[in-house]
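A short write-up of the structure that comes next.
The complex appears here without one of its protein chains, the remainder shown in place.
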Amino acid sequence: MIAIHPRQLSPLERKNLRKGLFFISPWIIGVLVFTFYPIVYSIVLSFARYSGLQPPTWIGFQNYIRLFGDELMRQSLGNTMAYISLAVPIGIVVAILLALAMNTSVREVAVYRAALYLPSVLPLFAISFIFIVLINPKYGIVNYALSGFGLFGSPAGTDYLADPTSALLVIVAIAQLGAGNAALIFLAGLRSIPDTLYEAARIDGASRVRSFFSITLPLLSPIILFNAITAIGAGLQTFQQAYIITKGGPNNGTLFYMYYLYDTAFAQAQLGYACALSLLLFVIGLVLALVLFTVAKRFVNYELVS
Amino acid sequence: MSSVVSTTSTINKPPVDQQTVARQRQRRAMTKLGESVVARVILIATCVLFLVPFYWMFVTALKPDAELSIFPPELWPRAVQWGNFLAAVNTFPFWTYFGNTLVITAGVIIGSIISNLFVAYGFACIRWPGRDLVFYIVLATVFIPLPVALIPLFDMFAYLHWTNTFLPLIVPAFFSSSFYVFMLRQFLLQIPSDLLDAARIDGASELQILWRIIFPLARPALAIVAILSGIAAWNDFTGPLIYLQDDTLRTLSVGLETFRTVNSQDVQVNLLMAASLLVIVPTVILFLFCQRFFVRGAILGSIK
Partner (left out) sequence: MRQCGLRAWLVLSVLISLLSVLLTACGSSRAPNDVVFWTTDTGDIDSQAQQQMLDAFNQANPDLHARMVKVYGGISNIAPLVTAVRGGTGPDVFWLDRFTMSQFAAIGLLQELDPYLAKESQNVSQLYLPFAWGETQFQGHTYGLPMDTDARVIYYNKDMFKAAGIDPAIMDPANGPITIDKLKEIAFKINHKEANGAYDKIGFIPWDNQASPATWGLDFGAQYIDKKTCQLTPTEPAMQNALQLVYDWAKEMDPLKVKAFQDTYQPQNAPPTQNYFYNGHLAMELSGDWELSSLKKYAPNLNWGMTYIPVLSGSTPFTWSGGFSVVMPTNANNASGAYRLIRFMAGPEGQRIYTKVTAHMPTYAELLKDSSLYSADHQFFVQMLSDSHSRPPLPVWSQLWDAFDTANQKVILGVATPDQALQSVYNRVQPQLQQFCPL
């Protein structure tokens, strides 16, 4: 990295600077227009009552006062956090298990890899449509199968979308279909761990399980961190499944933050309040990422990463 | 599996006789067999679990109306109705939605390839003061969530009278995306700078270098960008939901959903499943042919 001393830029450096800025100009414009401007606009609008159809009325901090007393906001935030706290760890565990299985030297591993990765490139809305059919209380195959095995104490005719908790679990289950993507990344990570480490551990008498926890997991930790951050980011924006399957119900049990934001902005036409909501989401995302980074410093091991 | 043993072990352990070695090898082979059986069982079970929704989608799409409400649910239709696919295409304005989605996806792919290559070139192939500092900003923006920009962007596009057109969905792709810039930069950094410097000495401009040298070399990485951005555009739901009002402009994602709620009496589940399968098919075909690129894309994106 070259230190910047504006007075001391040689003509060559200045020429390169111009060329460099020229090439990254699309990005500069993009960041200004699509990131910087919206944030400023959101902050400004969050102090107004604005329907988008009339000039805004400035109301000071009223939106924020309302924000912290808003029961539905708390509920939607709670639902989103509950979703993230379930879907992210489960997703990582599932992805690691898949990657482990894909890493054993089975001849037809390419077939399994394809079958497991495929669902994650498919559109979420199509998957939502299927799930509506799959969990119909009477004619759905999932209900029929689960009741046949007597699993989870579910008699035939249970409506998994009737209870707020089980509806949330259905959405968590749908998210697991996308585990293929993360599994591939973990697979790459697994492959980059040298065999010599496992050999040495085995000779020193470590069991398979022990070497998993002492070698594999620590060396995978940067990838786990990366996956966790992206999964949390995606989880904060969950919207489609709730919009298509549950419409936020029952009893607002699957009203996710993004859904509430969409409803406030586009159905209730309360843009000022919606801007306040989006800023809160932004702050929460930042805080979560920072927390994760700080926690990561103690647990994440970067030795393998080039 | 290498048979290298650490030096400390050879010094401290007593000499091993042939029988023990053979027995150890046999045990290892047995464990390996056991492992692969267990692994296969897990893999097959998981595959079945993952693929059941799609199997059921396929089966439902083939059932005639009368069979949709048979209890207990049957695993294969009694009367297979392949005509449902044709009926689906005729009930929904399928080809309209398909064409719109195709146009938007094509636009996004082109925009992504051009803009991200340009910007990545700027960050990887030209040495300019402050370059790496600015790149840290690029990294930071990867994590900014979309929702905060949703409403202001809508207002901006409304002011420009771009709502109810494809423009809000295509134009942003022409201004690069931090994620793809990051990925392409990784790739471009591997190209030796001597090659570029030689061209510069020969009098080539940066644009010429980009087009003649970099572009051909970067094709695999660009293929990944094309595939990933294309699939994201094909599957996009929220964008078309907000910006496209006329039914003639809708994409497959939003079109199917709105059509299903508006015409709920005409749209049976089997037709909806058939239409959804038709939406999935292009992505599946692309995946089966270009698996290699998907895998590489996933890996490239994760290295920090």
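Chains: A and B, in written order; residue numbering restarts at 1 for each.
In this section, contacts are C-beta pairs under 8 Å (C-beta built on N, C-alpha and C of every residue); 3 or more make two chains touch, one makes a residue touch a chain.
Here the structure is a predicted model, which is why all the values come from computation and not from measurement.
Of the listed positions A:V93, A:A145 or A:A162, the one in contact with the omitted chain in the full complex is A:A162.
Shown as candidates are B:P53, B:P77, B:G107 or B:P172; the residue that touches the absent chain is B:G107. Against the chain not shown here, chain A presents residues 49, 51-54, 66, 69-72, 132, 136-139, 147, 155-159, 161-164, 249-252, 262-263, 266-269.
In the full complex, the hidden chain is touched by chain B at residues 69, 102-104, 106-107, 109-110, 113, 154-155, 157-158, 161, 163-167, 170, 219-220, 222-223, 226-227, 242-243, 245-249, 257-265, 267-269, 272, 286, 289-290, 293.
Here is the rule we go by: only the chains that are shown with their structure count from here on.
Residues of chain A touching chain B in their complex: 1-4, 9, 13, 16-17, 19-24, 26-27, 29-31, 33-35, 37-39, 41-42, 45, 52, 97-98, 101-102, 104-106, 110, 112-119, 121-127, 129-134, 138-141, 144, 177, 180-181, 184-185, 188-189, 195-196, 199-200, 203, 222-223, 226-227, 229, 233, 236-237, 239-240, 243-244, 258, 261-262, 265-266, 271, 274-275, 278-279, 281-282, 285, 289, 305-306. Chain B contributes residues 1-2, 4-6, 9, 35-36, 39-40, 42-44, 46-47, 50-54, 56-57, 60, 68-73, 75, 115, 118-119, 121-123, 126-134, 137-138, 141, 143-156, 158, 172, 174-178, 181, 206, 231, 234-235, 237-238, 242, 253, 256-257, 260, 269, 272-273, 276, 279-280, 283-284, 287-288, 291, 294-295, 298-299, 301-304 to its touches with chain A in the complex.
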